[in-house]
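A single protein chain has been omitted; all remaining protein chains appear in their positions.
As written, the chains take the letters A, B and C, and residue 1 is the first residue of each chain.
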Amino acid sequence: MTSEAEASPYTARLLVACRDRPGIVAAVSSFLHAEGANIVSSEQYSSDPTGGQFFLRMEFVADELLERRDGFERRFAETVAEPFEIEWELRHRGERRRMTILVSRYDHCLADLLSRHRRDELEAEITQVISNHPDLEAEVRLAGIPYRHVPVEKASKHEAEERILELLAETRTELVVLARYMQILSPDFLARVGCPVVNIHHSFLPAFAGADPYRRARERGVKLIGATAHYVTEELDAGPIIEQDVARVDHRQSARELERVGRDVERIVLARAVMKHLDDRVIAHGGRTIVF
Amino acid sequence: MTSEAEASPYTARLLVACRDRPGIVAAVSSFLHAEGANIVSSEQYSSDPTGGQFFLRMEFVADELLERRDGFERRFAETVAEPFEIEWELRHRGERRRMTILVSRYDHCLADLLSRHRRDELEAEITQVISNHPDLEAEVRLAGIPYRHVPVEKASKHEAEERILELLAETRTELVVLARYMQILSPDFLARVGCPVVNIHHSFLPAFAGADPYRRARERGVKLIGATAHYVTEELDAGPIIEQDVARVDHRQSARELERVGRDVERIVLARAVMKHLDDRVIAHGGRTIVF
Amino acid sequence: MTSEAEASPYTARLLVACRDRPGIVAAVSSFLHAEGANIVSSEQYSSDPTGGQFFLRMEFVADELLERRDGFERRFAETVAEPFEIEWELRHRGERRRMTILVSRYDHCLADLLSRHRRDELEAEITQVISNHPDLEAEVRLAGIPYRHVPVEKASKHEAEERILELLAETRTELVVLARYMQILSPDFLARVGCPVVNIHHSFLPAFAGADPYRRARERGVKLIGATAHYVTEELDAGPIIEQDVARVDHRQSARELERVGRDVERIVLARAVMKHLDDRVIAHGGRTIVF
Partner (left out) sequence: MTSEAEASPYTARLLVACRDRPGIVAAVSSFLHAEGANIVSSEQYSSDPTGGQFFLRMEFVADELLERRDGFERRFAETVAEPFEIEWELRHRGERRRMTILVSRYDHCLADLLSRHRRDELEAEITQVISNHPDLEAEVRLAGIPYRHVPVEKASKHEAEERILELLAETRTELVVLARYMQILSPDFLARVGCPVVNIHHSFLPAFAGADPYRRARERGVKLIGATAHYVTEELDAGPIIEQDVARVDHRQSARELERVGRDVERIVLARAVMKHLDDRVIAHGGRTIVF
């Protein structure tokens, strides 16, 4: 979702999380008013209006915001964040996140993300694509993006993860996207990765968690197949869900045909999840997500 | 959309419309904070952040709100509404709108609304059903709702409209729903009705405006048929659209089958539009609607 | 799906199941041609073209078909069914199945089916509604349908099932529809019921099988909720799926709101499944269904 004011260089997004209590919105909006900012959009959610967790996302425009950023942030910290014990983040339009894509051999999700990147649909810089296979190198290089081949053998899995962590650190990656990366990441890797990891699973979770979901969906005779984009956590296929969608199938379709239909769902679901994350619209909270 | 706090008797909705300028959200939320209210949800839209029209819908809870309503409203008028030249409305949860349904012979939309009314899905009191035919009287009376038969002949159309206006006035109707009412309302009627009129049109407007949309959809070979719920204006089938949806059809389906599929779309689209209107989520503005 | 020829009194449906081998379609269509029948629609499926199971559904029109039915069926048996070892069924348009609805307290699925019955959308005679509660009697009786109250207590469950079996036998029921019937039917009941039983489950099976699916869906943070219509088998919530659909939900919606959205999915999914079953379009085979 993009407001009419999207083009302004002085648009910024303020993200707030704190314990819910009266007066937060008044404090934030009074502060923005005093700073001469005009609120463009505002979304909020409270897990429970009496004592739950409160989340706020505001887009606003303010003249010369970039030039007076330090003062703006210091004043917000002093007059709002500290009194209300708020966690917050301010992101200026144009501050693109640094994103790494991990992929194996299937290229449909990767191709979709690269194509959106070329059309400037993703508010991100793709710093590299890492793969355990060499197959997709030409496609990635044509897009002007570095391709890192990090093979993964059973015996070398630990070394491969170390190498990936190095590459993420070197590129100061702020988001990892698993675009059909067919390796399970270890708990140690996840503990050290230091940024969110978004995965696409090719089923309507929690149905058909684990391997080979299309074959199991076909055997169970479901009438819709789906895909789920979620944040990766230690528990396999159980992280907070960001986005899901489904497509209708019928008894005539072979396993191979279900895969083809499924690919179209997978790539749109992953793309929507990545776009929403980059737009600061997704908040993980208690095993679920709030999507503004 | 209903928040967790939906059951509280002290939940209210504040609706605000005014020319957009900085400080409105700050003023409203500071006022609510000062009154001890806790904001449960808040949605806003500006047609243009510099000088456009601004719309705000806030749900909040506040102790003893009903008991101190008059003072609350007077203080809001003085400290917020007058300085900002705001149009506003305050509706307490449980203040149900008085609604009249107009219907002809098709009962699928009517039956759907009555069924939702019985399950308490509509935040409304259905004060009467008016029809130009006697057919649906038993169904309506079983629901405990008065049924008014107002026949419409070509020569008596004016008298019929006068009678309907009387019935609306007597029941102090605040919303008229045309649930497949097959008469065109005159400009004079619309000028005098004094409340919003919601209609369901059995096509995906603006395609197939006018009569007999399913036959024309079939002849054109469209692959989806739709329905559109809109506010009625003088210009036929051109009022602001509240809700639309479609269903997939194919070449094998006869005109009669398209009608059957269409009925399922019509009733869900009308129901969603009515529920959103009753929940104060729809604002008509410049020929379009904002739906929070 | 209904062909243009739907209105003819001499339309019939021929259903065929047998081991797949060459020549079946030729034999059936040559027979129909010899009988002066015109094929209106034809659908077929083979689980494996070399030695799998073959299924065929043909609609055809033939003059005076009802008058010469016995001879037609005898000739089909002799010249086609016996040589090819075919299981088959012939149903003339207008031969309505006798259907019993079981319901508890929720009436949204029941009301939907009654409303379709009134509009003649169901090719069935509803012979009775059986409920373990008295609540919905007036609604059913208004539709001119007998209402049987068969209370179910823990101690009397066996007696209740016996009573239901009696009522099904007395009415020569050919289809049982569980329209949110909140009792689990015993294996003994299912072994003796003697006709298909269709159930609506309020989740996208196999996700959230068992009790309380909306609460669990909300806790898991899914972005779509669903409903599944399936044939009932001994294994709870595991019978062959006939139809499924989903609706989009978000984090703002309370458990109560999910239920409201879910009701709209449940009733359309159940209605579609019942209509397809009555139209002889559903074949259960190996734990799945073929839906023509």
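The definition used in the following text is that a residue touches a chain if its C-beta (ideal position, glycine included) is under 8 Å from a C-beta of that chain, and two chains touch if they have at least 3 such contacts.
Keep in mind it's a predicted model, so treat the numbers as computed, not measured.
The hidden chain makes contact, of the residues B:36, B:52, B:196 or B:240, with B:240.
Contact between subunit C and the absent chain runs through residues 3-5, 20, 22-23, 25-26, 29-30, 32-33, 36-46, 48-50, 61. Even with one chain removed from view, subunit B keeps its contact list with that chain: residues 45, 204-208, 219-224, 226, 240-246, 250-252, 287-291.
Seen across the whole complex, the unshown chain contacts subunit A at 1-4, 6, 41, 107-108, 111-112, 115, 118-119, 121, 138-139, 142, 250, 252-254, 256-257, 260, 263-264, 268.
Please note the rule applied: only the chains that are shown with their structure count from here on.
Shared residue numbers account for over half of those found at the interface formed by subunit A and subunit B, and the copies are therefore classed as meeting with the same residues. Each chain gets a centre from the mean of its Cα atoms; for subunit A and subunit B, those two points are 36 Å apart.
For subunit A, residues that reach two or more other chains under the stated contact definition are 45.
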